[in-house]
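Apart from one protein chain that is not included, each protein chain of the complex appears where it belongs.
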Amino acid sequence: MVARWQAELGMAALLAVIGIVTIIGALEYGVGWSPSGPEPGAFPFYMGIIVLLASVANGLRAALPLLRPGLWAGQAFLKPEQMRLVLGFTLPILGLVVASLMLGLYVGMALYLFGTLVLQNRYPVIKAGLIALTTPFLAYLLIERVFKVAMLKGPLEAFLGL
Amino acid sequence: MDGFSGLLHGFGVALTWHHILLMVIGVLLGILVGVLPGLGAPNGVSLLLPLTFTMDPVAAIILLTSMYWGALFGGSTTSILFNIPGEPSSVATTFDGYPMAQNGRATEALSFAFLSAGFGAIVGVLLITALSGWVTQFALKFSSPEFFGVYFLAFASFVGLSGAPPLKAAVSIALGFSLAAVGMDSVSGSLRLTFGFDVLLAGISFLVAVIGLFGIGELILTIEDGLKLDGIRAKITPRDVLRTAMQMPKHWATLLRSSIVGCWMGITPGGPTAASFMSYGLAKRFSAYRANFGKGEPDGVIAPETADHSAGTSAMLPMMALGLPGSATAAVMLGGLMIWGLNPGPMLFVERPDFVWGLIASMYLGNVVAVVLVLATVPLFASILRIPFAIIGPLIVVVCFIGAYTIAGRPFDLWLALAFGVLGYAFKKLDYPIAPLILAMVIGDKAEDAFRQSMIMSKGSLAIFWSNPLVTSLMLLGLVLLFWPLLGALRQRLRPSRA
Partner (left out) sequence: MTRRLGMALGFLAAGMAGAAAQGWQPTKPIEFVVTSSPGGGTDNFTRMIQSIIMKYKLIDQPIVVSNKGGGSGAEGYLVSKTAAGDPYKVIFGTNNAYLLPYVAKLGYKFSDLTPVAALALDEFLLWVKADAPYKTAKDYVEAVKAKPETYKMGGSQSKDTDQTLTSILSTVTGAKFIYVPFQGGGAVGTQLAGGHVNSHTNNPNESIGQWKAGQVRPLCVFSPARLPAGPKVTETAGWADIPTCKEAGIPVERFQMPRTVWLPAGTPPGAAQFYEGVLKKVSETPEWQEYITRTVQTGQFLSGDSLKAFVANDDKLSREVFEREGWIVK
């Protein structure tokens, strides 16, 4: 189980890091006040500071239960059952992204649909295959043929000469 | 061009078969994204946006706005029938809409929702019609300091109205501004925050962020609840609708109050979601049947729906006249305007009256089309929702990623959409507000540009922000709104109790 305070603390830490990265990036361009107004880095610099400081404050508030037990007591962020559902949904999406970048979006989405429907949801292979094949085809017709927008393609499309 | 003759001209522009066909297509697509949990109006419109790049701007905006109306109506359908808000702004509709449906009054609830939504929308358009002629007189007074004043005002009013913990709201806003700063800085011409990564050269598209934060994030939330879609069969006959329509005048006070709240929130960019909550809270406060709220009180459906739609429609005015989005969807459309080569701002009314008045006229027609279509399609969409989420879910995911890629054809945007999806999910669960982040991403670099342009003009003197009555009043109003939360007592009383 992920407790609420753990999630709060993790998010605050992540945002604090983003704040620090922003500050470092901004320092490269000068963060002062020149005769013609603020320098290019000034604005992101102060935004980074706000993100950092507010996140530190949020993080401290999240860490309070360590000092005063019972403040967040029993507040779950994710119960084990929910965790399974969320990961079961999100990890295949990660697979979709990786497959799409390697094989193109059409192949990626076909694999993703087939995979989630058959392996995860125990959907009949034939029906799942039908959905997995018609969706990319319809997407191709709509996006590339009707609206003439180029889609992310992979080796299969190169082979087919599309 | 004044309001009335402009409107007549607009009807001339909007009333072609081509445009009416686009309206019908837009409304239908909108109802579709509105009904589907996960897909909402902002990402429905952003999915469609790249496909309008080559269209004539008038046709493009009619298609997109009609989709918006459709989505607003569709969102209410699922709120009432399934207790699933298809749109963030339909959340308040679930409070009394779903109990009404459970009590066997689904038809009544839906009719009330659609009719009051239609009423709210028409009030919003009437307001726009009345104000637009006056807006053009501002046309040329706006320069960088005034634009900064307007952006400042938008932020101040928005920050004051979000109910999120202030420190978390601050993080959201600052994060949005930081994300907006990535890429080419137009004032100095140098690349910022790219850390040498070429993929960051073009900046981070707020459209990708919207698809991730709203679409994918919302889906993960839905999954987590172990969603069960138990639809309630709904059949609407014209007689039922008519009977409900006869009851509408009885609710005139709620309708009027909610329209005012909605218009105000649409024009000062508070957004339809905030408007619907605020209106629900007010309705509850002023109702003689306060105890019935949350158990199926018609006023509890009428209030959020009216405010939602009047905010949604009136948000188009600041978008066009000032380049300010009053809702997340308006923000997406604002991006569209610029892509079609139109410059949102007071000059738009002078330079492109055909576009402006065509849009306004189409809003009257579009909302009527939307009411008719949504009543006709309720049974159909109810049946779509009986398809298991196990199939609909992955299909929505695929649609989101197609959308994310087509925005700019950047493979990197697929990663961004996923990252924003996870971020959106975590933000929602941890009470970090998302809307201010989007607002900051959309107007962040514009506000910064405007500020720095002003500083170049004034050679670094801040006095330029009170150098004329216009900019002074904008800044003052902004400051008042910014510190409004400190006068918390009043606001506390107005705030709705979350049901």
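Note that the chains are named A and B in the order they appear, and that numbering of residues resets to 1 at the start of each chain.
Following the convention adopted for this analysis, a contact is a pair of C-beta atoms (placed from the backbone, for glycine too) under 8 Å apart; a residue touches a chain by one contact, two chains touch by 3 or more.
Quick caveat: nothing in here was measured; it's all calculated off a predicted structure.
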* To do: Could you list, sorted by label, every displayed chain in contact with the chain left out?
  => A, B
* Decide which residue listed in B:V150, B:V171, B:L191 or B:A435 touches the omitted chain of the complex. => B:L191
* **Contact residue for the chain not shown (choose from B:E108, B:E297 or B:D449)** => B:D449
* Structure fact -> Of B:L15, B:L140, B:A245 or B:L476, the residue touching the omitted chain is B:L140
* Asked: At which residues does chain B meet the chain that is not included here?
  -> 53, 139-144, 183-191, 196, 198, 201-203, 338-341, 343, 345, 347, 351, 408-409, 449, 453, 456-457, 459
* Asked: Can you name the residues of chain A that touch the chain not displayed here?
  -> 148-150, 161-162
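Keep in mind that, in the parts below, only the chains that are shown with their structure count from here on.
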* Between chain A and chain B, what is the gap in Å from one C-alpha centre to the other? -> 23
* **Residues on chain B engaged by chain A in the complex (per definition of touch)** => 50-51, 54, 167-168, 170-171, 173-175, 177-178, 181, 185, 187-188, 190, 192-195, 216, 219-220, 223-224, 226, 388, 390-391, 393-395, 397-398, 401-402, 405-406, 409, 411, 414-415, 418, 421-422, 425-427, 429-430, 432, 448, 451-452, 454-456, 459-460
* Could you pull out which chain A residues touch chain B in their complex? => 7-8, 11, 15, 18-19, 21-22, 25-26, 29, 33-41, 43-44, 47-48, 50-51, 54-55, 57-58, 61, 77-78, 81-82, 85-86, 88-90, 92-94, 96-97, 100-101, 105, 109, 112-113, 116-117, 120-121, 123, 131, 135, 139, 143, 147-152
